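This structure is in structure tokens; I'll ask about it shortly.
As you look at this complex, bear in mind that one protein chain is not there, while each of the others sits in place.
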Amino acid sequence: MKFSFTDEQDEFRTVLRRFLEDRSPSTEVRRLMATAEGWERDRWSEINAELELTAVAIPEAYGGHGFGASEQCIVLEEMGRALLCAPYFSSTVLAAGAILNAGTEEQKQALLPKIASGETVATLAFTEGNGRWDNAGVEMVATKSGSGFTLAGSKNLVLDGHTADLIVVLARAPGSSGDQGLSLFTVTGDAAGLERTGLTTVDETRKLARLDFTNVAAELLGEEGEAAGPMATTLTRAAICLANEMVGGADRLREDALEYVQMRMQFGRSIASFQVTKHKAADMLADVELAKSAAYYAAAALDEGDDDIVSVASLAKAAASEAYMQTAIHAVQMHGGIGFTWDNDTHLWFKRAKSSEVFLGDANHHREVMMLNWAE
Amino acid sequence: MKFSFTDEQDEFRTVLRRFLEDRSPSTEVRRLMATAEGWERDRWSEINAELELTAVAIPEAYGGHGFGASEQCIVLEEMGRALLCAPYFSSTVLAAGAILNAGTEEQKQALLPKIASGETVATLAFTEGNGRWDNAGVEMVATKSGSGFTLAGSKNLVLDGHTADLIVVLARAPGSSGDQGLSLFTVTGDAAGLERTGLTTVDETRKLARLDFTNVAAELLGEEGEAAGPMATTLTRAAICLANEMVGGADRLREDALEYVQMRMQFGRSIASFQVTKHKAADMLADVELAKSAAYYAAAALDEGDDDIVSVASLAKAAASEAYMQTAIHAVQMHGGIGFTWDNDTHLWFKRAKSSEVFLGDANHHREVMMLNWAE
Amino acid sequence: MVDHTEAAVRAEASAWLEANWDPNRSLVEWRDMLADSGWGMPNWPTEWYGKDLPVGLVPVVEEEFKRIGALPIPKSGIRMLAAATILAHGTDMHREKFLRRIITGEDVWCQLFSEPGSGSDLAGATTRAVMVGNKWVVNGQKVWTTSAHKAHWGLLLARTDMDLPKHKGLSYFIIDMHQEGVEAVPLKQMNNHASFNQVFLTDAEVLPDFQVAELGDGWSVATTTLMHERRAADSLRAWGQVPDLEGRIYDEEREEVKTTLAPYSWYPQRAGRVDLIMQRAQETGAINDPVIRQEIAKLMVLHKSAEWTARRARAAQMQGKPQGPEGSLGKLASSNVARAAARVHTMLSGADAMLSGSDGERDGTIAEILVSFPAASIAGGTDEIQRNIISERVLRMPKETRFDADKPFKDVPRNTVG
Partner (left out) sequence: MVDHTEAAVRAEASAWLEANWDPNRSLVEWRDMLADSGWGMPNWPTEWYGKDLPVGLVPVVEEEFKRIGALPIPKSGIRMLAAATILAHGTDMHREKFLRRIITGEDVWCQLFSEPGSGSDLAGATTRAVMVGNKWVVNGQKVWTTSAHKAHWGLLLARTDMDLPKHKGLSYFIIDMHQEGVEAVPLKQMNNHASFNQVFLTDAEVLPDFQVAELGDGWSVATTTLMHERRAADSLRAWGQVPDLEGRIYDEEREEVKTTLAPYSWYPQRAGRVDLIMQRAQETGAINDPVIRQEIAKLMVLHKSAEWTARRARAAQMQGKPQGPEGSLGKLASSNVARAAARVHTMLSGADAMLSGSDGERDGTIAEILVSFPAASIAGGTDEIQRNIISERVLRMPKETRFDADKPFKDVPRNTVG
């Protein structure tokens, strides 16, 4: 197992970090999170134009740069660190992932280059009112209608669902259940019969929507009834990507809290000089670094085609869920009352930690997946 | 709910504590734990003669003093604190409890006065090779034979089972299962066909035995087939008694560790002056005091006939399991290397904590019982 | 002379209340009568609106209020801290000017102790009060001030001497909040509430008569105020219950309660709402998940043990026993409970923990728990301060080495910015 970043990867990270520090300071995060959309097309195009982030992990055959999960995870870690407000996860990880795994060659040729260039912002709608993240939880029905299909029902918690140009939707044949009868479809954001409602979120930097489908005409993506496998593959990769995004955020919180206690005086001494503060900082470092190792390992394992990838992905997500939330709680505590105020930036990451803790499944869920799929 | 000790109870505790400090110093604990029996009849008779501890919670009608669970729990807390090596729990809590709950009036008259006086040391044999603490786990079969019964099978983890004069045994009618067909029996320690083997225990102060029954003649205790209820009542009270014994041990460990760090110098200052030591000591206090409150509450609830007693008993035992073990781990850590040595007394209580953690069911078991029986 | 037996006190209070209680009076009128009669604050001195009753007999009077259904004087809020401080350390002028309107509730008070630069270290206050001509002129910044925007008077801790050691250079003032140099700005929290204010003091003025106790005695006076703070917080919760009856006085008190408690509306969420856990677990069916059931059980063990510990402490107190260690653990235990509860609420919510407001569960209450619980381990003394107190005062472990106590305050390292 490759387990260290190459000089090129380190260099890429350094450039990206500086770039995002410049383009996505917390003032900019606060400005964008206050909008209904959560991101701005012009702003995002401008950022993306410079580093072509949406292209990183899409194969060269479909207009991307063809890098692996490790490179994509560097992008996500740095975005998580900067709390960048952009439809990257939805479009590049979820939608492009589903299209790559499920689509026909023709569909990949048609759809992916525009996602790679950033021209199309796409998302994947799979979770419903029951809040389940697995295939079996899908209840939405796709009915054959002439040469095409129509979708009826609702999708919930769709990342950037109210702003995406293209929506990949998971639905099932009438009467089917479990992994059977599942198909993926594409609809455009402005499709007739589609009502999109932005939701109020704890984490204002991660916008979610409810999508209500009233007989919406949809195009089949890939093979009819064969979506279960591609969806599972897509979500495994998404869990790894999310874990890397999360450790980026956790590390930022940790560093900010450390900087604060180093600078802050109380009782005539630096808060950082109190032994309990020092020991908490040491434990925070351990929490974050261990979760980082799991996230990095998972990305490398994906690139190397590890047989245990489902378990490893869930391990990384479970580790990140616990570490990010724990770090967020410690970070507020280390700031004291200031850390509880709106004007201090800590709560922005705290809320992202809370949201990420359950997004794509909470730690209990992923620990269970890990144990049930462990090959050992 | 009564929730405070009376002046008489406080006075009883004070006298008992001083008495046990005098009679059961750790040198005496070490001497007795190295014996196969784990206690000495003369020594125990002498201690018991003075304070009549075995009589405390047995009704006056059967030769006891008729005090309640709260008083019995004071005895147990102080014994747990002193790590007294004596067959008190086995004889007075388990065996006398079962006889009181299940026996006929005639049997109570016959058996309890000698247990109250300490003349008879009894125990209760219920757990078997599967290590389960509930009625349904019992597999040993009692067969009718003439006017009596014969027992065949094995009992495991019997407290003082190799030294008790009288053994109360739980067994079931052939072909029965669950709570059905269970009866209690008495056999003498020297019964023909009974083989008693002392087991090697982690906690040398709590001696356990395996009892192998080869067609042992036994006397029915109480009603045939009706033992399930009395056993459950006996074990609920036993869990409360054990929780109180455990918080006594935990508090002793906590105090000893505190005394050690207060006295010990490192880097030119008292170890107790390091902030992390102080904060750990504060957390230890909170752990122990909260578990104490639960144990005290449970004893009072038993005396007042609380409807929720099964849940409350399990809550107290679960709290004590976690608090005692956590305190033991912290106590070793606060001593440093010394705390890991045989000559330091910490390990005696550490091992009692470990043994008590699982005795009568571990914290997971009791949390589950608590939740399933909660009336709210 | 008042007869201080329980029976006599009960009879006298009862007689007075039965003769005078009328739910159709105005709130201020009734409280004025209580002030004049002494039955409103019966343990206060006779010359200051009280009856000089021993504290032990106050519950007897309270029982008579309850029996008759008469509204007592609320014992809560900053104004009662002000009263306790003024009774202990104020001049007769202060008592004359402030105590009656504290009883009637006509004046709102606030407490100006905490500063952005000092946090847990209240005695590190750097707000300066300098005598200019014949007035104190105050400059500085205070924070975590409840009701500052509505207050008529503030209890101010300010530094009057930079050359003395930290605790010696502070003095205590009563400041008129209705003046130009005092600006209260709401301080928004991460949970979207704004329960507190920042108060900017810019050449604000205090007349010399409004100094409390001697120059340099500020810290010891502040200690008196703080001693009463916890008690006031407890009775604030109790006060929330105005009888659901018709009558002018009930309407007026309900209005007052509503205004006073507004900043505290999120406090139940801060405490983790353990009361909702079993309900939600049953509603969502999560109670059938053995893993979540264990987590709920762990929370319940902690919660019940903490509750019983508080009851144990109260029972011992009522028996007149010396306070045991169990009395000092409540704050720390409750912040552990709040954290554990937020964790379990997240498990119960699953994916829906991402939503808030009207899209969130229980109309946003659950989301509010998830962004309010961190306050439980900070406000009113951080967990770290609690552990310091427990280890030093209860366990008698050595105090932290002080680097700031003995030198002139001007030489003590401190935060340059807020």
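Lettered A, B and C in written order, each chain numbered from 1.
Going forward, a residue touches a chain if its C-beta (ideal position, glycine included) is under 8 Å from a C-beta of that chain, and two chains touch if they have at least 3 such contacts.
Nothing here was measured: the structure is a model prediction, and the numbers come from that model.
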Contacts of the hidden chain among displayed chains: A, B, C
Hidden partner chain, touching residue among A:L258, A:I309, A:I329 or A:V358: A:L258
Contacting the left-out chain in the complete assembly, out of A:F185, A:Y260, A:Y296 or A:F359: A:Y296
Footprint left on chain B by the chain that the document does not show: 127, 131-133, 156-157, 199-203, 206, 208, 264-270, 274, 276, 329, 332-333, 336-344, 346-347, 350-351, 354-355, 357-359, 362, 364-365, 368
Footprint left on chain C by the chain that the document does not show: 289-291, 294, 401
Contacts of chain A with the absent chain, listed as residue ranges: 1, 3-4, 258, 261-262, 269-270, 272-273, 275, 277-279, 281-283, 285-286, 289-294, 296-297, 315, 318-319, 322, 364, 367-368, 370-371, 374, 376
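Heads up, the rule we're going with is that only the chains that are shown with their structure count from here on.
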By mean Cα position, the chain sitting nearest the middle: C
Distance between the centres, which are taken as Cα means, of chain C and chain B, whole angstrom: 45
Euclidean distance of C-alpha centroids - chain A vs chain B, Å: 53
Chain B, residues touching no fewer than two other chains: 275, 279
Per-residue multi-chain contacts in chain C, two or more chains: 384, 387, 400
